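Everything on this sheet refers to the single structure shown next.
Yeah, one chain of the complex is gone here, protein chain that is, but the others are all in their spots.
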Amino acid sequence: MIVVLPILTPLITALIGLIAWGNSRIQRLASVVGSAVGVVIAVILLLTVQENGIQVLYVGNWVAPFGITLVADLFSAIMVTITAFMGLMVAIYALVDIDKDLEVVGYHSLYQFLLVGVTGSFLTGDLFNLFVWFEIMLLSSFVMLTLMGKRAQIEGAVKYVIMNMLSSVIFLASIGLLYGVTGTVNMADLANRVSSAADQRLSLIISLAMLFTVAFGMKAAIFPLFSWLPASYHTPPTAITTIFGALLTKVGVYALIRVYTLIFNTPEIFNYAQIILLLAAGLTMVIGVFGAVAQYGFRRLLSFHIVSQIGYLIMGLAIFTVASLAGTIFYLVHVILAKSALFLVSGIVYRLTGTYDLKKLGGFYHNNMALSMLFFIPAIALAGIPPLSGFWAKFAIIKAGLEAGNYWIIGTGLFVSVFTLYSMIKIWTYAFMRKRPDAYQAPLNTIPASEARLLWIPTVVIGLATILMGIFAGPLFELSTAAAEQLMNTEMYITAVLGGTQ
Amino acid sequence: MNLLLAITVGFLYAAGIYMLLRRSFVKLILGLALLGHATNLLIFTIGGVERAAPPLIPYGEKVLSGDYANPLPQALVLTAIVIGLATSAFAIVLMRRAYVLVGTDDVDELVTTDK
Partner (left out) sequence: MISSLILRTATRYLFPIILLFALFALFRGHNEPGGGFVGGLLAASAFILYIFAFGIKRAKASLGVQPISLIGIGLSCAAGSALIAPLVTGQPFMTALWGETDIPSIGKLSTPLLFDIGVMFVVIGVILLIIFTLAEEDEKLNFLNQSD
């Protein structure tokens, strides 16, 4: 039962919002309370999984592989927990950041439906069901992106919608073909059958693996399929950008890790995929960070950074050892926290100045020390300065890469790190250190104290979380190593799901 | 029958991809719709097309007897169709909105967010 609760909580919250249509007080309250309950449930799930191993729920009492199965292993539970945490933080931030006219058209319900889709994707053990959760997530994100209906949002949304619809079609076709080859859509069952099917029809299975890579790669924004992301992510209100940047691409990465560790986890298939994944990872990192360096829009720069960070995650997957996957999981959590903190700061900067343009900003170091620190800490964490979380995350992946002998991708990763630091320094110099250009001198807007509190609490808490992740890197790393061991030991997953029927 | 369906699927994919490569927004959406239909038909075909009874348990009995068609591809296709309906409806509304705001149906004009 605990496995389904993280999905049910945002669903029920969204339903309260739908039934109380037009009553934004109830919707706001439900959104925050529901998200808070979600955090508690997610933590309980994580502790349960940690203590008792992989949790499985046969929905409708139809045992696997016949019915839909929900599975929570450590990796899923970690992702669900960070989703719920981000969900709560952004829900609080959104109370101020989202205008009344967006609340009236059901923003809070959409937001909860988005969380339903994301959490469902993390928890499902069924490939077709994963497609359905993806679509729930995508449809809510489509609507959230276009809620304001201004020209910039619509233009961004066009690219976002078309690319994601295309990737859904490819995903669906690959599920269909895989079903044709193996006769099942249950992931644990697929794991068994794909490895035996690979003996006879290796090239077909490899093509399918590539189709899945393209489908998830589009959603994860890997090179060369990322162009929709920097075109659309900087257009909606900051709260929406933050939750998109924190979760949506990560669901694509999660799906990639899941299919490669569970379904296509045989040496013949993976050796073929590895070179492509490594190449994609390297190019994603480099192109993403170069794109970021060239930007002058605060959020647009950060959007390109999302792409660059995805490269690191794919690199961790492509190295494909327990150590590198442990690093990837750690990195996933780190990058969600650090990137969201930066986006939230950009939102506060916008509230104060009315612009995201770095050329028109400046002087925050002198007149708002606290805000500068809130930017500085996640920024250097992202660049990988010890002792913050980013250092340990990168260190783990790089060490794993050296052990596995993938020297040139490690070199690329380190090279990109330098540019990450450079682009962070760029924002730091432009928006914080230097004096504001005379042409744009204007008094800062004042934010009412009641609103300021709601904006600052999530920003500070996430900023603190990046510091704490650096300090408690040891225990957290043990957790992610345990999760990676579960991922690489597919037997555990398969017996947990199919154990009852074999 | 399988060959005919396979050719249809291939033709739909070809037409869909051709449409996707056009600059017109309307053709883009038609292309996506065609790709969606191609995929649905693909799943239907790949599940095995055969002559058999519908998988319904006759009144008063507990289990299926005799030859019956595989119900799973149909369930998958039905779900995919419903989801496809929702996404296409959204895409059409988006297209209309974009047309009103930008005044053209040429996707090459939608570049202000890339600058």
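The chains carry the letters A and B, assigned in the order they are written, with residues numbered from 1 in each.
As a convention for this text, a residue touches a chain if its C-beta (ideal position, glycine included) is under 8 Å from a C-beta of that chain, and two chains touch if they have at least 3 such contacts.
Note that this is a predicted model, so its numbers are computed, not measured.
Undergrad: Touching the left-out chain: which of B:A52, B:A75 or B:A89?
TA: B:A89
Undergrad: Would you indicate which residue among A:G106, A:G120, A:G217 or A:G311 is in contact with the undisplayed chain?
TA: Considering the complete complex, A:G106 is the one touching the chain left out.
Undergrad: Suppose we count only contacts with the excluded chain; which residues of subunit B make the list?
TA: On the side of subunit B, residues 56-57, 59, 89 touch the unshown chain.
Undergrad: In the whole complex, what residues of subunit A lie against the chain that is missing from view?
TA: Counting over the whole complex, subunit A touches the hidden chain at residues 1, 4, 8, 11-12, 15, 17-19, 21, 57-61, 106.
Everything that follows uses one rule, which is that only the chains that are shown with their structure count from here on.
Undergrad: As a quick test, compute the distance in whole Å between the mean CA positions of subunit A and subunit B.
TA: Inter-chain centre distance comes to 28 Å.
Undergrad: Per the contact definition, I'd like the list of subunit B residues that touch subunit A in the complex.
TA: These residues of subunit B touch subunit A: 20, 25, 28, 32, 35-36, 38-39, 42-43, 46-47, 72-73, 76, 79-80, 83, 86-87, 90-91, 94-95, 97-98, 101-102, 107, 110-114.
Undergrad: Give every residue of subunit A touching subunit B within the complex, in rising order.
TA: Per the stated touch rule, the residues are 128, 131-132, 135, 138-139, 142-143, 146, 149-152, 154-159, 161-162, 165-166, 168-169, 172-173, 175-177, 179-180, 185, 230-232, 234-235.
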